[in-house]
Structure formats: structure tokens, C-alpha cells
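The complex appears here without one of its protein chains, the remainder shown in place.
A, B and C are the chain letters, set down in written order, and residue numbers restart from 1 in every chain.
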Amino acid sequence: MSDTPIIELEKVSKRFGQPNGALSRLLGAKPAPVVQAVSDVDLSIHTGEVVGLVGESGCGKSTLGRLVAGIMPASSGQVRWHGQNRSGLSAADEKSAKLGVQMIFQDPQSSLNPRLRVAEIVGEAPRVHGLIGPEGEDSYVDAQMRQAGLDPSLKRRYPHQFSGGQRQRIGIARALAVQPAMLVCDESVAALDVSIQAQIINLFLDLRTDLNLTCLFISHDLGVVEHVSDRVAIMYLGRIVEEASAEIVFSRPNHPYTQALLAEVPRLETRKSRFGAIKGELPSPLNPPTGCHFHPRCPHSFSRCSQEVPVLREIASGQRSACHLNDQA
Amino acid sequence: MNEPSPTRLALSAFARSGTGMSGAAVLAALIVLATIGHGIAPQNPYDLKSLDIMDAQLPPGSASMDGMRFLLGTDTLGRDLFSAILYGLRTSLLVGVTSTVAALIIGTTLGLIAGWAGGFVEGLIMRIVDLQLSLPAILVALVLISLTGPGAANVIVALILVQWAVYARTVRSVVLVERQRDYVVAATGLALPRARVLFRHVLPNCLAPLIVLATVAIAGAITLEATLSFLGIGLPVTQPSLGLLIANGFAYLMSGAYWISIFPGVVLFAVVMSINLVGDTLRDVLNPRLQR
Amino acid sequence: MPTLELRDLHTDFDTRAGVLRAVDGVTLSVGRGEVLGLVGESGSGKSVTGFSIIGLIDPPGRLSSGSIRFQGRELVGLTERELRKLRGRHIAIIFQDPMMTLNPVLRIDTQMMEAIQAHERVSTAEARRRARDALGQVGIPSPDERLSAYPHQFSGGMRQRVAIAIALLHNPALIIADEPTTALDVTIQAQILAVVQKLASERGTSLLWITHDLSVVAGLADRIAVMYAGRIVESGSVDAVLDTPMHHYTRGLIGSVPSRNQRGHKLLQIPGMTPSPLNRPAGCAFRTRCPAADAVCETEPELTNPAPGRELRCFHPASNTAVAA
Partner (left out) sequence: MLLLLAMSLIVFVSIYAIGDPVEILVSPQATIKEIEQTRVALGLDQPLWRQYLLFLGHALQGDLGRSFIFHQPALSLVFSRFGATLELALSALLLSTMLGISMGLVAALRAGDWIGRTIMAASIAGLSLPTFWVGTLLVMFFGIWLGWLPAIGRGEVATFLGVTSSLFTRDGLAHVILPASTLALGNTALIIRLTRSGAVEALQSDYVRFARAKGLSPTRIVGVHVLKSVLIPLTTIVGLEFGGLVAFSVVTETIYAWPGMGKLIVDSIGVLDRPVIVAYLMMVALLFVVINLVVDLLYRALDPRVGLRP
């Protein structure tokens, strides 16, 4: 994998609620608390790869997804698209970089404009960007809908006339209509029923092989991530704590958080299990613990963990982990 | 095959509502009356030549000296009240609608700018809005009119000034909600031009609360104008609205000439009530939480 | 005598588009100290079943026929006042969304003490002491201080613990849990499951655990009942149903779980989608999506007993082999 990654994040951070300027304070705006949603994340994704991003609510995985998709600028650090820093691109290159990554959202209800017909939802962006001429739009939209598993005869309908699974397919058709090289799937199957979820996952698997799509697959559901991903990154409170190929993460997890997470996932095979190995609450991102963010809940923590932030580094071939335990041998 | 749009669905829900439809029917009738009023009025109540002081304060149903019937009686100048009400209705509706539409446009524009631009611009606009909204409409109108003097144009300006802030605040808050929605994020991700996202995606989804608000606001504007006229600082005597007609009759209540004040009042009430009924039903059918 | 026994329960909703049969003849029982997992997808009627049991169905919904026996006593036909004496005291319920189940403007102690004093004449001090003990039992640290807090000062997981503490206040014979961990994170879900598991087994409480997640039920329940389109299509012990599912819907559901499949390969999916409750196919509601359906399925399949302790509603049961892994 020596070729240039399709997308590369270097020391990327995202803060929300910057302190207000003097002027807006004068106008009475309340100072917002600063939240470090993503801090110093390094991540690279190569063409054709599916990287799973796992974490619990509030860990910053959705924010990271939006940074990758170019919907939000990073507060610091570099996002490189095909090796080029995305913030330094010309307007035309920036647009093509933006179109190159498309998002599939969690809530199929709110991700579609309720006042537009499906044909317009899918066809708008390719038409505006000149990917298709006016005469070709009809057949192009039909093709995109068919590719996403939708009957093109339904294209005069509005989103509210579709079921959840079908709406998710519309969202996929809309994203694919601008011919992206990469998809960011943000909890794209979380809101769906199990049987529909399986259909959408299968659709992703098909599209991946057919179109050689690169994919960042964000989910809290370890089972789904394990099933679709080549590589998996585990996030905890804004930081990536472990990253490795899916086989390694699910067979030999290194970070105590990954281990705990895997132990807590209910599985069909485990009957009458005893739940509850991990203690404590998820800390608030407003007020994260010092040092390693996981140390208050970690069964192995020692004094260094509360003082020093562990670095994400290679601990075995193709496995990176951020834990001080790896320094004690 | 065209599927019903969300707008069509809301309209058909409206058509099923009894109160909404009866309000709409009364309103439609009143609008028709106001439009053709000058044609069907038995006399031009403001052409002094057609008035006869001998006909003054006749009760409803009386006949004039020259045989004309005064359906709703006459006022102190011998003016046919029915005709006066038709003229007044037209004026009231015109003032209410004009000022509301203007305020709607101004408020919506500023609200969109505030919600979309954010930062300093938003802060500035919203401070002004807060200031405006912390003062009751009638007070602001009172002061403005006392400065500029009465007159149709001044009343309309005052009505615009007291109304725009509500729209600005509503539009801004809806825009803030809508722009967080995934479909707007998706439109951004599809690199669609900002103006297109704003006007084609965000704005149409903000319209529902605005329509409701504007409907009710027309009723409010008509009432406020009537109130100002009643206090004697509204429209000029040469162009009386329903409010002024009521005020004119107020003094004669004591002497038993109830009709001079009552009938214009009933019409005013019917106008405001029918608009409110329509607005109330619209609120129900356009409520996004009930929409499926 | 089972703690709870439902027989041919029907709950309908009168809508403008017609009568919606949310629960369409459900028969099930929960024994003393038993955990029954009621599994189904959205719109299957599983939650409505749970609410029907304690009479919390609001118009336009109504319980139209069937029988609900709780500890041998018939609940259908009881007055609201009689039902109220049962609710919270003998049958408790835990809701899905912990952020919404507690009143945001009332303190925790108010909400706990009123639950005690609704059923027992006890002093305020005594009620408060019991509320504190209950908080302690569900693992809330420093319960004395937390009593005077408001719900917004708790995380989602902590709120669900409070809801569980309230449910346990009167030591009920039955707890109906409606997806109580769905809105929670994995690690928090595990904690909640641990609390419920421990307390229910210590006290011999029966649990009706309503969920869409087969994996949770696998680790928690004694028996499973699978619901589809308002009916129970299959039930039996956890091992029997999960290892050798006989209804094709159950098989499809299990096949859809990613961990049962080989990584990167396509999942065994169920084609099509759940039919609208207003427009269900006659006969077996699953036949439009079923690989084994034929003309017979247009008539309604009866509930059969293919093996001891198992019930099934299907004309063409799948052969007793495990789902292909």
C-alpha cells in the first residue's frame, strides 16, 4: 500500500463553539463552551478500501465523517485528497474533491428534502454540475435509481411516499449520481429494521465491487462494522485509540476499550450471559478526563494514564494502539 | 403519473376541515363584497352631494326621503351605513393585506440573512428584532403615528414596522433548524451553489410556519388599524375604515342609535374571525409533526 | 399458573383509512421468574401488545377482544380504577427512551415518592428512604444526593436506571420492558442488562422483554416469541428458536444478523418489506416475502405445536437444520 491514499488526515482536530469575538459579545451573545469533538486524528484510506469507524455516541465519529466528506473544515491539521491539501485547492479542484466524497446519512427521513420529487433529488446535482445534458437527465436518473435498487417508475413520487429502506436507497442514488470515488456512510443502517438493514448492507457490498468504491463506514454496531470493513478504527472521546485490520481487531484487540467493547456486544451465540464488565459512564466531551480519556473506566489504569496522553503507534504489523500498557513489557 | 405534492396533501386536509372551510367561505364572501363593493353600494357614502341630513340616524330598514331603503340604517350625516361598511371593508382589507405582505417580505429577507449568515450580521439583526418585539405593537404604532401624523401611507408604514420582526425571528429560527437537517448538509456536500441551497432547499421548507403566521398577522393588522382609527390616529376621515365607523357611532350609543357602531363592528369581527379560523386550520394541516 | 397469559388478544386502531389491526390474535404466556423475549421489527405490534396488557392504549386504539390473565385474574373488562391499582404495583413497565420517560421539571425524589405513595400509605420520610434504597440497588452512586437532582442532570443510562428503580419499587410480579436499551450505547446497555438480570433473578420477577434485537434476547431470555404483522409466528426456548428456527421469517431474521455471516459476503436477506398494517396479505401475512409460500398460505395458518414447548404458525416449516452459517 505504498500508493497515495485517496484521503489522508494528519493531526486533524475539530473544535466547536469558539470563543465569541468582542463584537458579538457586545451584542449579547452567550459564550459557548468549547468542545473538542475530534483531536489530532491521523487516518488514511486507500482506494477501494472499506474502513470501519466505531465508537459510542459523542465520540466524534460523525464529526470525523463530515471532515472527511469536506462538509466541515478542520480547525487544525491537514486533510489531503489524492495527496493534495484540500484547503489549498483551486475552486474547480475543490468542487471536484467535494463531489468525490459523498455522504449517506443515518435518518432517511431528514436526509431527503420533503418538497422535491425523487427525480429532482437524484438529478439536481448532476444537472447543475453539467455531468448530464437536459436530454439525458431522464435516462440517467432511471439508471441511478435502478442501481440503488429502486423502480424508476416511482421517480415522480415524494419522499414521504416511501418506506425507510427505500428512502435510504434514494439517498444512495443521490450520492452515486455525482459519480463519487468515495462514500462516507454515517450510521447509514442504524435506523433500519434488521431485515431491511441486511438489504442495504448487501447493496453496499454490491456497489463496492461494481464501482470500486472506497468507503468510510461509521457505526456504533460492531457486528455490522465487522461484516463490511477491511480495516477498523476505534474512537473514544475524539481520539482514535486503536486501528488495525478487521481480523486483528476482532480477534486480538489491544486497547482495553476495544476489549471491553467487544466483550459487551450481545451476540446471538452467547446465551444467558452475564452482562456488565465495564464500569462507569461515558465522560462528557465538555470536560474530558486528563491523560488517556479512558483511564477512569479502565481496569488496567495506572498513574501514568491520568497524566500523559498515550500516542497511537504501531504495536504490531498493521496494528496501531494508543495505550501505555504497550510500553511495559 | 404525478403524485400529490406535500402542498396538495395539506390543501386536501384543509378541505376536509369544517371550521377551516367555513372560515374560508365567509372570508371569500367578504373579499368579493369588498372588491365589487363600490359597484353594489346604493350610494357613494363620501360624495357629500348624495347625502341628506334629513336622513340622519335612521334605524335599519328605514326609507329615505327620496324612497331609498337604508338596509342597516344611517349615521349622523345621513349616510347609508351599508354603503359605508362596504367602502370601509375594502379599506380595512387593503391596509391589512398590503402591510402584512410588505412586512412578510422584509422580515423574511432579514430573517434569512440572519439565519444563513450568522455572526455579527445575525447578532445585529436579532438585537433589533428583540428590541422591537419587547414593545407591544400598539405602543410602537401609537408613537410612530403620533410622529408622522395620520394618513393611509403612514398607518401602513407603522403596521409594517410593528410586524416585520416577528417574521424575521421565525424565519431565522426555522432556518437554523433546517440548515442542520441532513438534506441541507447533503446539498452542501453535492457542491450545489449556496443561493440554490438557500432558495430551493431551505426556503420552501420554512414556508409552512410563515404562511400560518402571515394569515393570523393579517387579522392582527386589520384589528390594529381599526384600533388606531378608533383612537382617532389612524386613517383620515375621508377614507374611513371599519374602525373609524365604529368610533363614529360610539358617541351615539348612549342615545340608542346602536346600529351605527354595531354593524361595522359585526363586519370587522367577521373578517378577523374568518381569517383566524383559516389560520388556525392551516396551523393544524401544515404542522410538520402531524405530517406523515 | 403462569404469571401472565394472553389469549387471542386483538388491539385495533380506528384510523381514517380503516381499522388497523396492530395486535391480531396474540397468545403467549410468561411463567413465574421467566424472561420472555418478544421479538419483532417496527410495526409488528410488539409494543402495542405490551401496552395493551396494562390498559395504556389510548383512543383511537382499543382492545377489541381476547383475554389477559395476570396471576389467574382476568384483566380485560376491569375498570380504570382497578387497573390503576395494578399498574406500578404488580405490573411495572420500562420505556424505550430514557430521555423522555421522566418528567423534566420534577425532581427525582418527587417522581419516585409519588410512585410509592400512589399505592401505599407511608410517611414522606419512609417513602424517601425507600426511594434512596431503590436508587442504590440499581447502582446509582451517592443516591442520597442524586435524589434531589432533576432528570437533565443524569445521563441516558442513569435515567434508565432510575426508571428501573421506579419499576422495582413495589417488587412487581411482572415487568414489561419495551426496548429499554435500544437508545443506549453498547457499554451502557450492558450495564443496564446486568442490573435487570440480577434483580429479576434475585426476586423471581417475570420479565416480558420487548425488542427488535435478537442478540440481546439471546443473552437474556429463557424463551423467545417472534412477532410478525401483529401475530406471533413462532415461539419456544431461546436455544430451540435461535438454533433451529422453523418459521421462514425467523430464519430470515437470524440470517440478517451480520455476525452470523462470513465477513464481506452478502447477508441472507428477506426480500421485500413489511406490509402496511392496513393492507396485509390475507392468510399468512409473510407469504409475499416467503421462499416456501404456495397456494395453501392464502388461508390462515393455525398455531401448532411441532415440538414440546414450541409453537408455530406455518404450513411449510423449515427443516430442522441450523441456519447456514
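Annotations
Throughout what follows, a contact is a pair of C-beta atoms (placed from the backbone, for glycine too) under 8 Å apart; a residue touches a chain by one contact, two chains touch by 3 or more.
The shown structure was predicted, so the numbers you read here are calculated from the model rather than taken from an experiment.
One chain is not displayed; in the complete assembly it touches the shown chains B, C. Set against the missing chain, the residues C:Leu6, C:Ile54 or C:Ile210 yield one that touches it, C:Ile54.
Screening B:Leu93, B:Leu110, B:Val171 or B:Ile246 for touch with the missing chain picks out B:Ile246.
For chain C, the list of residues touching the undisplayed chain reads 54, 56, 59, 84-89, 92-93, 95, 97, 100-107, 110-111, 114-115, 118-119, 150, 152-153, 163, 166.
Residues 19, 131, 134-136, 138-139, 142-148, 219, 223, 226-227, 230-233, 243, 246-247, 250, 253-254, 258, 261-262, 265, 268-269, 272-273, 276-277, 280 are the ones on chain B that touch the missing chain.
Here is the rule we go by: only the chains that are shown with their structure count from here on.
The minimal number of chain-to-chain contact steps leading from chain B to chain C is 2. More C-beta pairs in contact connect the chains of A-C than those of the other pair, out of A-B and A-C. The geometric centre of chain B is 53 Å away from that of chain C, both derived from CA atoms. We define each chain's centre as the mean of its Cα atoms; on that basis chain A and chain B are separated by 50 Å. Against chain C, the residues of chain A that register as touching in their complex are 56-57, 163, 165-166, 193-199, 201-202, 205-206, 220, 222-224, 226-228, 246, 260-261, 264-279, 281-282.
Taken together, the chain C residues at the contact with chain A in this complex read 41-42, 155, 157-158, 185-191, 193-195, 197, 212-216, 218-220, 238-239, 242, 252-261, 263-271, 273-274.
Interface of chain B with chain A (complex): residues 1-7, 119-120, 123-124, 126-127, 181-183, 185-193, 196, 201, 204-205, 291-292.
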